[in-house]
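Note that one protein chain is taken out, while the other chains of the complex remain in position.
A and B label the chains in the order they appear, each numbered from 1.
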């Protein structure tokens, strides 16, 4: 013990007189280890604390405070009591002592064993003895932190201080300038307000001391290490100012005053603060300021010079109106909402009749903002403005006027939120239903396309107002839409009509079933008006309206009938139209509500019918004369996603049935489930019939049936199916057939459960593939390669351990004289999502980040391969690399790029345009936030990009110009030296023969011109 | 109303923007030579910002496609622009912005004439003569405060 006290004394001596700061740490360690107690330390400090030199005393207190900072957790209540008394006493000492005292007190505020009453006593001494704003930055921060700590743990005690606490705080922060401290002070003020401290008569003082910072004007210094932003300060201060209605009488005049400012950000801050505060207020808080607020808001919207201010003003108006609407319920005297809205209407309404003047739009926007605030506001505003708008629409003759009116009315309808009205309240627009309908219908018959388009939006909005339109209105609307579908030539109008029909069908399926669909059916079946554009619109309309199951039952037969007629030739459809019909079916499969009912429809009707039609067509053969359009590759390829989308969404039982039906059809020739069953008994779809491909290519439809099923669904006869698919993929000579067989095989392998049978399957397949690949004279090397790449993909996606064997094989093929370029392209397929198989939509086993994983495991191999490859093979490696990097997520590209940069730059000078293009698309996202490695290579990058802007290939020219454009956003001092050279080089593509290239060049050059130029960048 | 802003024409009539030019198959065909046409020139200038409004020249109807004439084979471009009000003091600046935009965007073989739509401005002749004087235009662009305003008109809108 004696030794310890000697040690303590020497530590104190060394710290206080020797000025060795590190001894504080040692002392703290001693206390923590129990070598001596804090009170012993106080004792040992005795001499220094009694020194006549304030600096020595300060040094002594500093040692104690630093020790407390380390070990406040270990103190006992008794010790804390002594220490608090000690510190409080020291607050009265010389000012140089104050900083370490505050440090010590702060440490004590963190103690859990603070004795009752000590918080109050500490604060009383603090507020009494310390003038906070004459302290240094760090000490002020210390005070704020003390308050924050105590507010967290001793709330009840502090509240016991009553208004003294608020007053003490107000005095402490009055005049604070440092943004870091302001954030702390705002936090305290926010706590005071939100946690219900008594403001008493100091509400105004608290408001004054905080609101003097409003609006926040702060620009962080360059390279600010504290990272405090203007936005943070704005948010915190706003939370203080808007936190209580007690501030309303001070805040609202302040907002009105600041809105007069010329500074845009001050205006915006004021408007946002207004929006925030009224959500806390009641109408009585606002009453005396409504006129002033309205005058300011109106001015900001009427004379706005910025869209941001305008939208902030409108939002504030909505919030204000909604506050007034809320309060009305409890209001006894005057109805402040209607008083306010009268004011708004008074100033805005008459502008709605001055269609040639510029205040139409701002007025409409203000009224709409108010209208959207509440149901009551909607009623008041619409009752006041709609009659005049409707009247004007019928009396005005000028098209531009009518369009303006229609747009204004449309936005009023949109501003009324549909969910607002409760059931028994009157609908906002019901009084105007009839006039609005006739307005829409008359606009739909106009010849002006923009009127027609606006009318379709208005029709949609009206229909979305619940319970507004009558059945007869919907029927009339359908007549108009049908007419436009069949006759309107303008693309924009047709698109709008189809969109509107889709929205209406969602709400009124019955009307569509009885009216529109039969009409479209007649149209599709008719030979006379077989106008391609009309058919096209009808086909997309059928898809657009089919979101409700009941509609799907009616619409899909019409589409299937198109395919049927096309096959038999009873109605002449172009291949393009047949494809469109398939697309419509696919859209329906994607969008229809997922129910048992729609599942049945696809399972029972659509899929069997598609298979049946395709089979009939296949059996007719591929002779060029009179062959069915359904054997065309584009048509089959369009059918696949119909089936696979439907199957991926089927309930498991139905899915299982579909799978087994399909397997028995393809393996056994079982046609029993197909409609129009007049098929021969010997059908072998998975065997090639000589040179004929019309049957073998049907295997692509099998992909749709078996590869998109949920993984839980068992595919029957899987082994036999796999073996026949493998056989077909390696022997067939027809590209669609063998590729489809390989994809189908891969799709099944991907979902096959892990185990020996999968391993042996892969190994045998691999053996077979390698045998063909190794024999350079094999006629089916391409087929073997196709199977290899699809199986590689199937395994790579699920992280199968054998995938590396297959992908290594692919890498080795980059050196192959014939297959090298194909292998390089193959990596693009490997890394991208395929549309019809092996994607998450069809329940494939796709692990997250498989691309990154593949990349990180293989990039080194590629680089090595590149370095080792003979010159003429190098492009294959570059292409493979750029294909892989291109598909990586941007984040990964950015981190991986430095290592690959020189290779990618090499790739830019590779003569292969595919490589150039793919590399450019890799580079582009990286250029947005260039890593230092890239900036170091700027010279090489710029020269190579500039060389590519004269490429013979348009897409390369466009992509390289795009990259040069992106370069203009690099740090100015890095790229300024290139400015003249880039501008000179960009002069040439301004005269490119392709407009798209010129347009890219213009944009890039414009940015480079602005670089380093006044007012530019 | 007392606003903080002092615009000459505080509340201009706003016109709708035309959409992006639609892509055609020939635009994407390598072999086809797309001549520079009126719409292409119009697309270059329609998005120029007005010096005093957060609006484009197209939205203010200062430029219209019918007032753009280009002859690609003879390398000439002729633009008429219509100031929003007949005493607009910004007319020269707007014309200068159009001219600079075209100088930066067109191949240098083009002769570019920019003038005011006849009868729409009080100082039409004086403004036209200034815009046609390339020496004055060159000197103006060496004036950094003027260049700053022009560049702001030509910047992609950031408000």
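For this structure, a couple of remarks:
Everything below uses one rule, namely that a residue touches a chain if its C-beta (ideal position, glycine included) is under 8 Å from a C-beta of that chain, and two chains touch if they have at least 3 such contacts.
Definition applied: contacts and distances are computed from a predicted model.
Only one chain is not pictured, and the protein name UniProt records for it, out of "SCP2 domain-containing protein", "RNA polymerase II transcription factor B subunit 2", "Probable cytosolic iron-sulfur protein assembly protein CIAO1" or "Aspartate aminotransferase", is "Probable cytosolic iron-sulfur protein assembly protein CIAO1".
Touching the omitted chain from chain A are residues 980, 983-984. Touch with the hidden chain on the side of chain B covers residues 108-109, 111, 129, 132-136, 138-139, 142.
Here, only the chains that are shown with their structure count from here on.
Computed from the mean C-alpha positions, the centre of chain A lies at a distance of 36 Å from the centre of chain B. Against chain A, in their complex, chain B makes its touches with residues 1-5, 7, 10-14, 23, 27-28, 30, 32-34, 36, 40, 43-44, 53-54, 101, 104-109, 144-145, 147-152, 154-155, 159.
Chain contact summary for the complex, chain A toward chain B: residues 260-262, 295, 298-299, 302-303, 305-308, 356-359, 361-362, 953-954, 987, 990-991, 993-996, 998-999, 1002, 1005-1006, 1009-1010, 1013-1016.
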